[in-house]
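Complex shown without one protein chain; remaining protein chains in place.
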Amino acid sequence: MQNLKEKRGDQTYETYQSISVDYIKGGYLDGTIGFGAKPAIIVIDYQKAFTTFEATLGTSDLIQQGVENTAILLKEARKKGVQIFFTNVAWREDRKDFGMWKGKMTQCLKEATLGTWGVEVDDRLKMEDGDIFFYKKWPSAFHGTPLSTYLTTKGIDTLIVTGCTTSGCVRGTIYDSFSSGFRTIVPYGCVGDIIQSAHEQNLADIHKRYADVLPLEKVITYIREL
Amino acid sequence: MQNLKEKRGDQTYETYQSISVDYIKGGYLDGTIGFGAKPAIIVIDYQKAFTTFEATLGTSDLIQQGVENTAILLKEARKKGVQIFFTNVAWREDRKDFGMWKGKMTQCLKEATLGTWGVEVDDRLKMEDGDIFFYKKWPSAFHGTPLSTYLTTKGIDTLIVTGCTTSGCVRGTIYDSFSSGFRTIVPYGCVGDIIQSAHEQNLADIHKRYADVLPLEKVITYIREL
Amino acid sequence: MQNLKEKRGDQTYETYQSISVDYIKGGYLDGTIGFGAKPAIIVIDYQKAFTTFEATLGTSDLIQQGVENTAILLKEARKKGVQIFFTNVAWREDRKDFGMWKGKMTQCLKEATLGTWGVEVDDRLKMEDGDIFFYKKWPSAFHGTPLSTYLTTKGIDTLIVTGCTTSGCVRGTIYDSFSSGFRTIVPYGCVGDIIQSAHEQNLADIHKRYADVLPLEKVITYIREL
Partner (left out) sequence: MQNLKEKRGDQTYETYQSISVDYIKGGYLDGTIGFGAKPAIIVIDYQKAFTTFEATLGTSDLIQQGVENTAILLKEARKKGVQIFFTNVAWREDRKDFGMWKGKMTQCLKEATLGTWGVEVDDRLKMEDGDIFFYKKWPSAFHGTPLSTYLTTKGIDTLIVTGCTTSGCVRGTIYDSFSSGFRTIVPYGCVGDIIQSAHEQNLADIHKRYADVLPLEKVITYIREL
């Protein structure tokens, strides 16, 4: 696994961890959730509206990196028959289904329209027949979607979260995964954000409380040993 | 309102706003949700486990400030009959209801035990008879609680969110309030955190997407004009 | 409105009401929820898998009647700009999204497959551009769908429920509409079932507790006066 490209510029797993120092000063300790017996992977919003350079919000190096690392992770997961979920945000052209985004994000989400290129999964991730895809309309992949029931029916106890953005839909999904009682794992380098400081701070927030943020290698090792 | 103490050290409304510059560079624009016709206020986790200096997580200046500013806000709200909700986190002593916190926060949440001082609302906030109090067990005040139904039954369209911590339960609540279709307002200075960098970054994340983070004065002006 | 065909065989509004006598003997009283200020209509599962005679579950007179009465209701609603929602059940051909139906309904739901005729809305109901359609996978139109957020964002306080089957997805939707805090109205004659005894008993159960089951005329009068 020497070619895992988790480092980019000054963005490293160590950098993110250093934010944790403030947490430890504040009285938080370091804990671990740990892996369960039956994982699934979810890929959040790695859709062309966010992963192609033509898109309004598509200019992020961290997201490019995230897509490529996630492709590596999915390849390993398929070998073991791990269930893979994909979800993209998508709205009607008339935005009657846009909810409260209207006040804030009308312009920068304009390419996430049903039936257009912006809501297609990035080509590098190659969905397969047994994967489960669904659209969502709000940050969390759980809110207003069948995800929770899918996980419960299939006896899944561990949700491995990838996608973008770390400070938006990834974090929203992690809140719900944690609160719903699933073990939640974030392979560092498989999530990306447009804003680097947001990416790092959010990963620190998440790791202190809700999920294990781990190097991708550790997640792949776990999957290989299933 | 000259005595609104929203400034503390280098923590000001302007400082938090400067984080937004990265967002604007990334393609986000500034938008506004706006106030609705019928607001409610929720006070999240201003309970003695987080607001008294004896508590493990009780040493935060931002939280002290948040409690005091929230007391000012509630006084104004009561004059207008605005419904006030309080929620605290609380678990059984045997922690059979602790969910996935067990991996991360066992030690630092040890004072939030049902039937003990740690789950009482801070004395400065003085609950009254018509207020609605409920316990919660996970970050969002919506998750596994009756809050959403209360709001809908009462025809509330705007949720004003106060409490702690900004990067924890406040943010979790804001995700759900936004995703559930409520106008969500955060009076800056009424929310607090143990970690200042987390506080600021999270407010910037929130303001760019999900809620209006506003000076307390603006929120009080809105309430006075109801 | 003399041509409202709510009567069919021994199935009348009075018959259903007579079941209520048992409830009154049991200690229940008759109460009324009442109409709110802003209604929406939802049409549940009036899809070809249940409304055409070729379909396994398509032989019901009550459902035929329900479709025709609902067409009348929608026509009135459109004149007043009332928001109309349609939802159908639909699953993947491989049924990886079938949840717990697998034990019970594999055979009789086989025509509700994505991309086939069975998941199309009945032609008599004529969807229009401003209507909102979504698929669901479980009985309630709220479970795992964006419906609740749509209602809240649009300020809707009253949900008028039509569709089939009364003892299945209609009742499941009414539970959630009631529990979520919406005023819930069932125009008698706009809901249908395959089993007449189930239809009548379920309407009695519902009317005693959760919703106003009303003659269609009363609902139309309310809509005309909006």
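By letter and in written order, the chains are A, B and C; residue numbering begins at 1 in each of them.
As a working rule, contacts are C-beta pairs under 8 Å (C-beta built on N, C-alpha and C of every residue); 3 or more make two chains touch, one makes a residue touch a chain.
Predicted, not measured: the structure shown is a model, and the values here were computed from it.
Engineer: For a quick check of understanding: of C:I41, C:A204 or C:I223, which residue touches the chain that isn't displayed?
Structural biologist: Checking each option in C:I41, C:A204 or C:I223, the one touching the absent chain turns out to be C:A204.
Engineer: For the chain that got dropped from the picture, name the residues of chain B it touches.
Structural biologist: So the residues of chain B touching the missing chain come out as 94, 96-97, 99-100, 129-130, 132, 137-138, 143-150, 153.
Engineer: Spell out the interface residues on chain A facing the chain that's missing from view.
Structural biologist: Missing-chain contacts on chain A: residues 148-155, 157, 179-182.
Engineer: Footprint of the hidden chain on chain C, which residues?
Structural biologist: 19, 22-23, 26-29, 31-34, 56-57, 59-60, 99-101, 103-108, 138-140, 143-144, 167-168, 171-172, 175-176, 178-179, 181-184, 194-198, 201-202, 204-205, 208-210, 212
Here, only the chains that are shown with their structure count from here on.
Engineer: Fitting the CA atoms of chain A to chain B, what rotation angle results, rounded to the nearest 5 degrees?
Structural biologist: 180
Engineer: Could you label the chain A-chain C interface same or different, taking same to mean over half of its residue numbers are used by both chains?
Structural biologist: same
Engineer: Compute the distance, rounded to whole Å, between the mean C-alpha positions of chain B and chain C.
Structural biologist: 39
Engineer: Using Cα averages as centroids, what's the distance between chain A and chain B in whole Å?
Structural biologist: Measuring from centre to centre gives 26 Å for this pair.
Engineer: Just how far, in Å, is the C-alpha centre of chain C from the one of chain A?
Structural biologist: 37
Engineer: Would you please write down the residue numbers of chain A that are in contact with two or more other chains?
Structural biologist: 99-100, 138, 143-144
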